[in-house]
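Complex shown without one protein chain; remaining protein chains in place.
Order of writing sets the chain letters: A and B. Residues in each chain are counted from 1.
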Amino acid sequence: MFKIISAVIGRDLKLAMRRQADIVSAVFFFIIVVSLFPLGIGPEPDLLRKLAPGVLWVAALLATMLSLPRLFADDHRDGTLEQLALAPHPLGLVVTGKVIAHWLVSGLPLALIAPVLGLQFDLSTDALVVLTGAILLGTPALSGIGAIGAALTLGLRGGGVLLSLLVLPLYIPVLIFGAGAVDATVSGLGGEGHLSLLAALTFASLGFAPWASAAALKIALE
Amino acid sequence: MKDRFNLYRFASPATFYPLAGKLIPWFVALSVVFGLAGLYLGMLVAPTDFQQGEGYRIIFIHVPASWMSMFIYLVMAGWAAIGLAFNTRLSGMMAQALAPTGALMAFLSLWTGALWGKPMWGAWWVWDARLTSELILLFLYIGYMALTAAIDDQRRADKAGGLLLLVGVVNVPIIYFSVKWWNTLHQGSSVNLTKSSMAETMLWGMLLMALCFWMYSIAVALMRVRTIMLERERHTDWVRAELGANSSGAAK
Partner (left out) sequence: MLEADNLECVRGERRLFAGLGFKLEAGELLYLQGRNGAGKTSLLRMLIGLLPPEAGEIRWKGQSIKSDDFRADLCYLGHLNAIKEELTPLENLLAAARLADEELSEDDAIDALEQVGLAGREDLACKYLSQGQKRRVALARLVKERRPLWVLDEPFVALDVAAVDWLAGIISGHLQRGGLAVMTTHQLVDIPAGTVRELRLS
């Protein structure tokens, strides 16, 4: 079981490393979106501090959306997806590997860059730590839930927009608990409750989403 | 629910089509009867609310619409589960036939909510947990309809849509819970529709309106599923016979 998951992760990471431009552009998208907000609402530090968690999280959702359509589309186009579906292990395990690989190249860079962007919004050190932790904990759920949407819209015209329409409403709990964790820290309530709910969401979606995505992929391959 | 068992036995479109045709007038009639009775009770008999005045009467539309919007989503998910488990053709058609009605109900609920909100809280929109959840439900309906519309192959559309419905139905409680949590944390104005002790006539009015909406939804869904059947099965003999009989009947 771990053999196949690690084989998929290894292959996807190798492919991602040979196409680094994709990772870099998603990260810069994140940076640009976050940097646009102060320009839109003004530079008052109090206001920015209040908005920071929400802005960073919404930008993280959008940046994740950006890389989702390619999660299965490349493998579908060159026929590799058929081969993966025909391998003797359950397709859900393959998808688990792909989701983890997706997180490593999309969610993880966002978490690493988020504290720097938090500084632009004058967040305190505590808040920055919680923000990074929340993004680290929450983004795997984004990759997992997103995989379902990517599998359902595989090969459809207008797939990218449709994917956002399907997936963004399902992202709402992650957004609420993720941004809520930072909010609660800023207001002195402590973000542990939010963070543990976020972790629960991530575990639930990593357990459930790959199998739903696998079912969707089989439908798409018919 | 009894209705659904019947439908399940009549899962073949060729038998279901004429049955649905016979049932539709009944559901329409029942819907009109319940609707008139419910409106009479709600608009004329029910007492004026001492806090909210006459404006509260919109709940006779608002509450049943909200109920229906949630219930229809559950029914669609039920059809989706049947369809994915037993691979029946009718299930996908029923889910697709119900979706526009469900979306309409969600929209109606939001719209009447806004109309009600203006005199009550002085704002068209409040980020109340229920209204927000209803909005997200509307997004889910729209997502389902957009997905099934984007897939040309009907069989794949049914299956993919069904899977999305099941994913959605798992997520709806999580979304509702998180929105509620968010709402209490931010201490937004939480509005409880059933807070005020309700007069008995109000309750009856609401129930009758709910029945009216229920009958309406069934009637409209059956009409829509008949159209979908004709469209999808237009190359089969029974549809040709059906259409042939109709057109010759019209020519006479």
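Observations
Note that in this section contacts are C-beta pairs under 8 Å (C-beta built on N, C-alpha and C of every residue); 3 or more make two chains touch, one makes a residue touch a chain.
Bear in mind that the values here come from a model prediction, so they are computed numbers and not experimental data.
Residue-wise, the contact with the chain that is not shown comes from A:Leu15, picked out of A:Leu15, A:Leu51 or A:Leu66. For the chain missing from the display, the contacting residue among A:Val34, A:Leu56 or A:Val94 is A:Val94, taking the whole complex into account.
Take subunit A: the residues that touch the chain left off the picture are 4, 7-8, 11, 14-15, 18-19, 77-80, 82-90, 94, 218, 221-222.
The working rule: only the chains that are shown with their structure count from here on.
Per-chain Cα centroids separate subunit A from subunit B by 33 Å. Residues of subunit A that touch subunit B in their complex: 148, 152-153, 156-159, 162, 165-166, 168-170, 172-173, 176-177, 180, 183-184, 197, 201, 208, 212, 215-216, 219-220, 222. Listed in rising order, the residues of subunit B touching subunit A in the complex are 136, 139-140, 142-143, 146-147, 150-151, 155-156, 159-160, 163-164, 166-168, 170-171, 174-175, 177-179, 181-182, 185.
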